[in-house]
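Worksheet: one structure, shown below.
Omission of a single protein chain aside, the complex is shown with its protein chains in their original locations.
Now for chain A:
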Amino acid sequence: MTQFNHVQTAHCESGVISNIFRHYGLQISEPMAFGIGAGIFFGHLPFVKVNGVPGTTYRIWPGAIFSRVCKRLGVKMESRKFSSPAKARQALEEVIAKGIPVGMQSSVYYLPYFPASYRFHFNAHNLVVFGKENGHYLVSDPIMDTVTQIDPESLEQARFAKGFPEPKGKMYYPVSVPGQVDFTGPIREGIKQACHYMLKIPVPFFGVKGIRFLARRVKDYPTKEGDRRAALYLGNIIRMQEEIGTGGAGFRFMYAAFLREAGALLGSQELKDLGTELTAVGDLWRNFAFAAGRVCKARSADNVSYAELANMLLHIADEEEKVFRRLSKVKF
């Protein structure tokens, strides 16, 4: 049976990268993978609704971190999608029989081992299957603290869940992993890209502009949406911020951890200082979630509290902008 060294992580995509690469002797921490993949982001899209609630994201879209990290570190991946579950199952069996751990995209709704209260229809969860025992697949799911198992039927449903994004049985595994990599170039590229995405996208929905955009929307929630919807929208902003596999303040802290690690690795005090500053921004996000949670709980929407929340967001946007402006000018 394949030995797979499972380490629990905070986020599924950067976690799978870290766990799979380590299997091939390439040591990369989760924050480092997140930073090189320029995972940090913000977006608020009021017209993209799930169950009638506008979408907010604190990270780049699914799959982007993975492809960027592979490109920057020179890892070659084999990635396949399938037209039928039978073909997908056969391909999976063949690969794990060779002792190769396989990453795959899945819907958390169909994962029996997943904490029940998180099982909504979210189709972009990543996990690793590394073997089979007594008819069950052995699973290293990065958000679980230990390895677990799944029956073939459930895995098939999770891999072929319809919806957006559609996994279509997507599975991936490295075919060549360099043993030694100089992180300097990849770190530089990752930082440059993150700054671009946070500061320069010329539409109002993304980056620090997106945070200000959300602030304006939040301010109007009570008058435009009424008590119940206002609280529901707010709840979703918190959930997207903190729910496992996402984590908004969580992502700020993870990126801060990346900046600290990169600073130590490259001997740049400035990067380390920026890490500390971003930690402070993460704390502001947490305060925001805390205040928003109280407003949610109170249920009655009053304009004052929503205006206060909007102001907190504006302050966060200012502070986050300062960090990324400075980061975009760091020389190392």
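By our rule, a contact is a pair of C-beta atoms (placed from the backbone, for glycine too) under 8 Å apart; a residue touches a chain by one contact, two chains touch by 3 or more; residues count from 1.
The working rule: contacts and distances are computed from a predicted model.
*Asks:* Between "XRE family transcriptional regulator", "tRNA-specific 2-thiouridylase MnmA", "Cytochrome c oxidase subunit 3" or "Carbohydrate ABC transporter membrane protein 2 (CUT1 family)", choose the name on the UniProt record of the chain that's been left out.
*Replies:* This omitted chain is identified in its UniProt record as "XRE family transcriptional regulator".
*Asks:* Sort through A:254, A:271 or A:317 and give me the one touching the missing partner chain.
*Replies:* A:254
*Asks:* Tell me which of A:232, A:314 or A:330 is the one touching the absent chain.
*Replies:* Of the candidates A:232, A:314 or A:330, A:232 is in touch with the missing chain.
*Asks:* Determine which one of A:119, A:132, A:196 or A:315 touches the chain that has been left out.
*Replies:* Selected residue, touching the omitted chain: A:119.
*Asks:* In terms of residues, what is the contact footprint of the unshown chain on chain A?
*Replies:* The list for chain A reads 8-10, 31, 50-52, 109, 115-121, 143-145, 162-164, 231-232, 235-236, 238-239, 242-244, 249-250, 253-254, 256-257, 260-261, 264, 272, 275-276, 279, 282-283, 286, 289-290, 292-293, 296-297.
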